[in-house]
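For this depiction, one protein chain was excluded, whereas all remaining protein chains were kept in their positions.
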Amino acid sequence: MSDSRVREALREFVAERDWDQFHSPENLAKSVVIEAAELLECFQWSSEHEGDRVRDELADVLTYCHLLATKLDLDVDQIVLDKLDKTRSKYPVETARGSSEKYDRLPD
Amino acid sequence: MSDSRVREALREFVAERDWDQFHSPENLAKSVVIEAAELLECFQWSSEHEGDRVRDELADVLTYCHLLATKLDLDVDQIVLDKLDKTRSKYPVETARGSSEKYDRLPD
Amino acid sequence: MSDSRVREALREFVAERDWDQFHSPENLAKSVVIEAAELLECFQWSSEHEGDRVRDELADVLTYCHLLATKLDLDVDQIVLDKLDKTRSKYPVETARGSSEKYDRLPD
Partner (left out) sequence: MSDSRVREALREFVAERDWDQFHSPENLAKSVVIEAAELLECFQWSSEHEGDRVRDELADVLTYCHLLATKLDLDVDQIVLDKLDKTRSKYPVETARGSSEKYDRLPD
């Protein structure tokens, strides 16, 4: 996690409430998808959305991602950069450009 | 977003592939939940998990969170800190300590 | 479950593979959302979709819903009808007509 303010604020928040006991990796993974679905709910019936609600729901997804990363001793920025390297090879610019096809359907 | 390396790397990755055309807030919100479910799949039948797979799937969730935040001009760290302030009031230490109840079920 | 063919076919499928051991209510609930996200993936970048893929993914969601219902001794048709009664009161025709607002935002 690049910003130690976030990491520290979350650590203190959880410690004060003694909530670490509920934060198994499995429970945090469930929480990420639960919050992600609440984010999607902002767009359930329309592509329009209310900015405030989206901001709060996205923050919830990120919060559980941070808690899971901390639990697994992962750096949230580094894993994004590492995964991007893999994705670059799966989606080379020359074949993937302008296409929303999944990599296994792209031309060789 | 605290780490401008991540933001810049993602911006370049998307621009090279001309993928911004697919990245409406709605499509990105769908993508967040799709990737969150793949993260959960690591724990589908057991609370045990493979570290590498979890790391990659968590990175995918974070990637789409970053793309959505950028699209909506939000700072991923600031919105987490702002939401934490709200959550602190909904879950005061004295009533929430050691409990996994939802705030509307906590004692007054 | 209205159709005993489906219930019986699923029971036999699971029994032959000795998979009931993995089918805790919690694991089945995880599975429902994992498959639901695969269904959504058919619409990730567009509202267009491929019929065959949607059919298979919807079948997967339904399959896990059936397995969870059986595990909890629920009748899939009856619970839908019972819930519909509740939803009718939350969304009375006169206020809900033509609106996609959530019930707590509808006019009194």
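Labels A, B and C are assigned to the chains in the order they are written; within every chain, residues are numbered from 1.
Here is the rule we use: a residue touches a chain if its C-beta (ideal position, glycine included) is under 8 Å from a C-beta of that chain, and two chains touch if they have at least 3 such contacts.
Just so it is clear, the structure is predicted and the values come from calculations on it, not from any experiment.
Remark: the absent chain touches shown chains A, B, C in the intact complex. Residues of chain B that touch the chain left out of the display are 30, 33, 37, 44-46, 100. With the whole complex as reference, residues 2-3, 5-6, 9-10, 13, 16-19, 21-22, 24-26, 29-30, 32-33, 36-37, 39-40, 42-43, 47, 49, 51, 54-56, 58-63, 65-66, 68-69, 72, 74, 76-77, 79-84, 86-88, 91, 93, 96-98, 100 of chain C touch the missing chain. Where chain A meets the omitted chain, the residues involved are 22, 27, 30-31, 33-34, 36-38, 40-41, 43-45.
By definition in this document, only the chains that are shown with their structure count from here on.
If you lay the C-alpha trace of chain A over that of chain B, the rotation comes to 180 degrees, to the nearest 5.
Although chain A and chain C carry the same sequence, what matters here is overlap: shared residue numbers make up over half of all numbers found at their interface. Distance between chain A and chain B, defined via averaged C-alpha coordinates, is recorded as 3 Å. Contact with two or more other chains is made by residues 30, 33, 37, 100 of chain A.
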